[in-house]
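Heads up: the structure comes next, in structure tokens.
Removed from the display is one protein chain of the complex; every other protein chain stays in position.
Chain IDs A and B follow the sequence of writing; residue 1 opens each chain.
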Amino acid sequence: MSANLAFQLSFRNILRHRRRNAMLFAAVAVAVLGSSLSMGLVRGWQYDMLDGVVGNLTGHIKVHAPGYLDDPGIQRGFELASDYQPDVPSEDLMGWAPRISVPAVILSERETRGIQLVGINPSAESISFLDKVVIDGENLSGPGDGRMIIGKELARQLKTRVGLRLVIMTQGSDGLTRERGFRIAGTYDAEGTGLEKAYVFSGLQTIQSLLDTENVTEVSIRLNEEPKKLSIQALLVDFFIGLEVMNWEELNPQAAGLYLFTDSIIYIFFFFIMGALIFGLVNTLIASVMERTKEFGMLRALGMNRRTIVLEVVIESVLIMTFGMIFGLVLAYFSFLGLEDGLNLGVWAEGLESFGMRAVLYPIMRVDDFVTIALMSLFMGVLASYWPAKRATRITPLEAMRG
Amino acid sequence: MSEIALGQKEQNFANRTKADSSSILLRLVQISWRNVWRNRRRTLLTAGGIIFAVWLLVFMRSFQGGVFAQMADISARAMPGHAQIQHPLYEEEPQVEHTVRESLAESRLLQTGRFDFVSSRVQGSAILSVGDKSTGGFVLGLEPKVEAQWSGLARNIKTGAYLAADGEAVIGEALARNLGAKLGDDLVILGTAKNGGIAAHAATIVGIFRSGSTELDRTLVQIPVGDFREAWSMEAEEAHMVVGVSTALLDSEEGIQIARNDPGEGVDLNHLAWQDLLPDVVQLTEMKDVSTNFMFYFICIIVVFSVVNAFMMLIYERTNEMGVLLALGMRPHQLLIQFQVEAFLISSLGLVLGFGLTAITVWPLMEYGMTLPQELLESYPPDMVAMFPERLHPTFNWEAMRTATVTILLGVQVAALIPSLRIFGMRPIEAIRAEN
Partner (left out) sequence: MSGEVVMARGLTRVYQEEAVPVHALRGVDFSLSSSEFVSLSGPSGSGKSTLLNIVGGLDRQDEGIIELDGEELAPLSEGDLAALRLRKIGFVFQAYNLVPVLSALENVEFILQLQGVGSAERKERAGEALKSLGLSELQDRRPGEMSGGQQQRVAIARAIVTNPVLLLADEPSANLDSETTKELMELLRNLNETQGMTIITATHDPMVMGYAKRQVHLRDGTVERDEVVTD
């Protein structure tokens, strides 16, 4: 009953000072909008980073022979049954790709570069960045394709172009050097020049025959949902006995650390913005309490207990927060719709790429983030009412009558 | 007659008012000051948001500025140096024949009086082999005695030692792994010489480095410049670049000027400052600044709303007082001045306290430096973390302080103005009777 009364009083009081409370709503809305936007952008960056790491030939889970990571050569390959299918529930599996990845040298007429030579089955590479890159010329037609695709930047450095032949040198399974000419089928543009300089792709079977092997050096598996990686990793460990089955966090601990740290960045943004807001909220609530010294004193004289008065102040604070928050979330929702085509950060592209980001950032709106912001805002509302509520309880009927 | 007399009276009145307007202004300032002081709690709470905004911007920018300046300096000292002079075409087309004359380029850098170390480099791609294993790599010929004194890479030798004599080579850790190389092994280098023939050189691996950059660790070999010139059939004076390094930390603006300060001589050379050599570091700095500014401006908007709100309360409380003053013949613009002065006092207080807080938090860090928390390190790419120093020393960012001052002052004046405009529509009789 007293809660209901407190609610009524709070609500009417807010209505009484519509104009100045409108300012507070606006401040709360801006704060919530700012928090949501920064959260969405950071989330976008986080997803982008994960996409970059996972798409960067890693996948969510990768299988290697033991020792391959320290000494990446075809000697550290393993045999994969020709009818292999990962033992993963099909609704969880986005795709999988067998590959050979070995260090190699590429030679043009005048230039030499060290690269990573990767034999692929092009149709399986829908799981990696190759699916998204723009290719000038043609893509590889199948695992037996004897041509290659190279990065645009590498082509520029080697002063070569689509249709020309370059020699690739690498070590065969017997440890001896192999040399073979590859015609360039196409060049790919992967935004980040790092990938473009490092990876040269050809057909998996072509590379197998060049290296004189039936083996592969890795199987990369991509899932539909990242959080399932651990349970599925466990399934695969049972299947690939004697091989290393690692998830992307184990393969790239720095990126994983960064991914986790991103979550705390989100909260840092939130607390900075809300911290600034709380001053204004406390200010208004205190003024509102002081203005009502008479009213509170009278209510106390009539026998209202302290708890109800505290409740009234807390409810007033939370109500202001709630109205502002709802408005802010609606604004945020429309801002996200407006940013659907991404936020172009082209000016800082180079710096961002070295930071694992792309030039266009797509904010990501997650319902659970919105819920988090909403709950934390309400908590802030309660927090902000502490001091004003304390002030209100100190009002005695006598003091109020005198004032 | 009486009208003329009245007109003159008005005129006199106007003159007196004008002459004494500064005294009125002083009185208005005094009233404002006392009101600000009388409502200490509200003043402090309103200033609180401002303090917060100022601290955020100046502290974060100082912190990041200092960290990035150091990071940039360390990146520059890791390999590229603070400035380079190259053949005008070399940056776009790094071909072996695009060289500069060593003595000319060196004298140009030395003329600036800014560089303590100046030395030449030559570089090119090659096939690298150890035993029967081969891979592609990048060979850098340099002056070991000079570079050993400043190069970060020279300090990151994980096994063995840095270059000391001809016939030696140091290689990256991942490259050593790919080649199965260990200390004492012979490294065979095969490239394309300046004359189009084969450049061949054999060197003993005396050191293996871990630079922090995966790309360098995977591809780079360093050998003495003389060995390189000989193998690539280059002449003694030829260099692809001359590198200048200062023992002092160069600030960003200065770096540019040093490099672009062309003494003339009619020789066309490409001068690169460290900003040109490390564009990604520069952009990353800007990006961090942008995200801090983004937060700052959001907080400023919140502060503006809070100030509007505070002045609505303040004007509401003083309705009676204002009504009386208006009835007595005070003009609305005089009341407006009073509120504007109050706003100015509040924002000044916020700014002063904000800068105080910033100074208190930045000074110790500037003096004693700080170690970076592990979580923060993890938010940077490993390549960069490797370049971070043990202790970081932020530098006070005066530009951020200017930005904060201007934005807050303007924002608060406008915020206070909005509710104050009510004064112009205020009717004294109603204001005096208003209940509050």
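One rule holds for everything that comes next: a residue touches a chain if its C-beta (ideal position, glycine included) is under 8 Å from a C-beta of that chain, and two chains touch if they have at least 3 such contacts.
This is a predicted model, so every value here is computed, not measured.
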{"item": "Chains in view that touch the one left out, judged over the entire complex", "value": "B"}
{"item": "Absent-chain contact - pick from B:A231, B:V281 or B:L326", "value": "B:L326"}
{"item": "Missing-partner contacts on chain B, residue numbers", "value": "2, 6, 10, 13, 16-21, 23-24, 27, 30-31, 34-35, 38, 320-321, 324-331, 334, 428-429, 432"}
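Everything below uses one rule, namely that only the chains that are shown with their structure count from here on.
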{"item": "Centre distance in Å when chain A and chain B are each reduced to the mean of their C-alpha atoms", "value": "26"}
{"item": "Chain A residues within the chain B interface of the complex", "value": "19-20, 23-24, 26-27, 30-31, 34, 38, 70-73, 103-107, 110-115, 157, 169-171, 175-177, 194, 197-198, 254, 257-258, 260-262, 264-265, 269, 272-273, 275-277, 279-280, 282-284, 286-287, 291, 345, 347-356"}
{"item": "Residues on chain B engaged by chain A in the complex (per definition of touch)", "value": "41-42, 45-46, 48-49, 52-53, 56, 94-95, 125-128, 132-138, 175, 177-178, 180, 190-192, 196, 215, 218-219, 279-287, 290, 294-295, 298-299, 301-303, 305-306, 308-310, 312-313, 316-317, 375-376, 378-383, 436"}
